[in-house]
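Please find one structure pasted underneath; my questions will follow.
Only one protein chain is missing; all other protein chains are in place.
Chain lettering (A and B) follows the sequence in which the chains are written, and residue indices restart at 1 in each chain.
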Amino acid sequence: MLMVGILTSYQKGCFLVGNKAISTDLLQDWYYRMLLIRRFEETINEKFLAGDIPGFVHLYIGEEATGVGVCSALNRTDYITSTHRGHGHTLAKGAEAKRCMAELYGRKTGYCKGKGGSMHIADFGIGMLGANGVVGGGFNLAVGAALAVQLRKGSEVAVCFFGDGASNRGTFHEGLNMAAVWKLPVVFVCENNQWASTTPIHEATAVTDISARAASYAIPSAMVDGNDIFAVYEAAVEAVERARRGEGPTLVECKTYRVKGHFVGDPEQYRTREEVMNQMENNDPIKKFFERVLREKLLSEEQLQAIEQRVAEEIEEAIRFAEESPYPDPEEAFDDLYVEEEASHA
Amino acid sequence: MAFVITMPKFGLTMTEGTVSVWCKAVGERVESGEVLFEVETDKITNEVTAPGPGVLRHIFTPAGAAAQVGAALAIVAEETEDISGLLGAAGQQGASESPHHTSNDAVSRDSNDASSLESGDHTLSEGFRLATPLARKLAREKGIDLGQVSASGPRSIVVSRDVEETGSKQPTISPAAKKYAEEQGVAWERIDQRGRIMLPDVIAEQLKQAGGQWTHPPQEAGSAAVTYPMTGARKVIAERMTRSWQQIPHVTLTREVDVTPLLAAHAILSADLAKTGTKLTVTHFLVKTVAMALQKHPSLNAWCQNQAITIHPDVHLGVAVSVEDGLLVPVIPHACKKDVGEIAEALHDLTTRAREQRLAVDEMRGGTFTISNLGMMGVDGFTPIINPPETGILGIGRIVEKPVWIGDDLARRTMLTLSLSFDHRALDGAEAAGFLQTVHDYIQQPLRLLVKGRR
Partner (left out) sequence: MRNISFSQATLEAMQEEMRRDERVFIMGEDIASQGGIFGQFKGLPKEFGLERVRDTPISETALVGAGIGAALAGAVPVVDMHFADFIGVTMDEVLNQMAKIRYMFGGQATLPLVLRAPDGVTRSAAAQHSQSLEAWFLHIPGLKVVIPSNPADAKGLLKAAIRDQNPVIYFEHKDLFSKKGPVPDGDYLTPIGKAAVVREGKDVTIVSYSAMLGKCLEAADQLGSLHGIETEVIDLRTIVPMDMETIYESVKKTHRLVVAHEAVKTGGVGGEIAASVSENILEYLDAPIIRVGAAFTPIPFSPPLEKRVIPQVESIVEAVLRACW
């Protein structure tokens, strides 16, 4: 097992991770995306509790470094599959906050025209093949997307985000085995946030390092601090490049922590407040990033403040957009079930 | 629990039946499954058992009266149970021999409940009239009150044909009856008949219109002529025979056949089979012989109807059986595939049940050829009438010893006369004669009967 260390070298205002440079632009983009997700989720929390958002929502707060770190190693045309905790992945892959917000509000202008909501958010335009209400539902969709790429001799990669809970589903085994025997361009990214709903990992999972399972499928793996975006990025770049070279799948385990309840409104009787406070205090990915870039003078305070301002405006605009957007006409419930025309693929 | 006993439907085409006897009297107790009454239909008599235990409280249709299928015949209920509602609701669609009475009854009831008529509600005040959705739709469209329609469906449900028959101004009439009526100048429209008018009804009407002398001949003490209407089996036989004789150009061929070799074979096999309890007769051999010969002459194993000839691959042989007050033709299915022993068993079973009037209607359907045997009555030859839509019927005469010239020698041989009537529309004389020749050949060499089912 490979434990990826913190950054390797720093030259002329630019870090190198493997052979990939981390520019100031990329650092700013990381901060922007992580903060966008954080503020988006905080707003959702507030709006849900205020009764503005129907259904139920699962928040990504505290895990932003994983989604943003992995997605920044991908191209727009690469694919990701997601989980029921999918807003973060969607925004990390490059979706617009306002259309995500509108979807959560159940509005016609949302990505899924109000048919999906929080658990089924998707943006096929950027290769985001959907959040998934079934735990472990995304493994084989990613495997299949990678199979399609391999069949057409394309260069895209498919990433499957999944949680430690999902690793106990049969789909994990079938998907990893199939990807391995066919050497498919897929990266399995485990967000090990220590909690499967209300169950801590050690109560439900015999081997708590999910990356250890890669050996069963003869595929390489990495285990990184999922709250250190530099570490996540480095591991992701290596795995994605291996996939592009046609060398098959990689399992990347990101150790992180779910600071919010399983869903908004979760009374969280299964863990102590101290445990959560300790994580927020000492293991917050955005705080860690913020402190490091200032300490190492990678970004200036002004640059960071400008980003914070931009995020605040964007969230405000997203709320306004969502709240002003119309609900779908009830008759639209009958749209989009089937492709109506019998058009040929040719 | 109260049961309204209705006229059951035996077989697909039954529309009407006659209660021949009530096995229980009103007030008598009947158990579930016990025989309650017997029904005489076109061809058979069936026993009907009680659907549940109770007391026979009321009879709508007395013995000897006819009723439409599904019509209420009686009520079985517990001794103290209130059946007044059932008496009204079921009684109005009772026996068919008194249609005026029942319809008047219905009208008077409806006039007491004019609002239901005006609102187009077809339920009776006594309750919901059972009817299929299509019957309701037709009744609504034709403006017919369902209460006035007699029910022929199971459980007294009104089906569409009931409404159609009620709705049509003119009663339906069979084509043969209509033709006869037109030829004879009988005003058949005046016939007071609830069901379909058949030829005998027209004839009866003709007599009535002619002055009815036949029904009132001069009477002398002790020697009065008795006139009675043709009913049940007699009526059907009359109608069918008339239709066959009028519509089918019959030709009858007769041929005398030496059956000595067949009798020899019969002697051997009947001794063998006797040990198994099967009684083998010469008739069984002849049935087998005819079944095999028919396979070689398919134009006689055929139906001729609607200007089309249907050739049947298998032989289903009807055998005319004389029963009390009539004639039944049970069918031996797949006769060509049975051996002589199996034919003996099948025929014995059918004949026994025919005489006991226990045949199902479907056991008398689907025949492809018929055999009629009058030999045991001392008849030499006759002209049998074809059983439509079949194309032939073979009459069997008596077996008699005769002096026969064989070459220059006069021999004592056992002879039998066969009479074949065939439908000259479907085939010609040479083909029919060929069939008789084949029958003759089998009889001369009965061993050939062993190879079965070959054309």
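Operating definition for what follows: a residue touches a chain if its C-beta (ideal position, glycine included) is under 8 Å from a C-beta of that chain, and two chains touch if they have at least 3 such contacts.
Computed from a predicted structure; not experimentally measured.
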Of A:31, A:48 or A:79, the one touching the omitted chain in the full complex: A:79
Hidden partner chain, touching residue among A:116, A:165, A:248 or A:261: A:116
Which residue of B:249, B:366 or B:429 touches the chain not shown here: B:366
Among A:175, A:226, A:261 or A:285, the residue in touch with the chain that has been omitted: A:175
In chain B, positions touching the absent partner: 9, 12, 132-137, 152-154, 157, 159-160, 310, 312, 365-366
Chain not shown, touching residues in chain A: 79, 81, 110-116, 120, 122-125, 129-130, 132-134, 137, 139-152, 156, 158, 170-171, 174-175, 177-178, 181, 335-339, 342-346
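Basically, only the chains that are shown with their structure count from here on.
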Between chain B and chain A, distance of the C-alpha-averaged centres to the nearest whole Å: 83
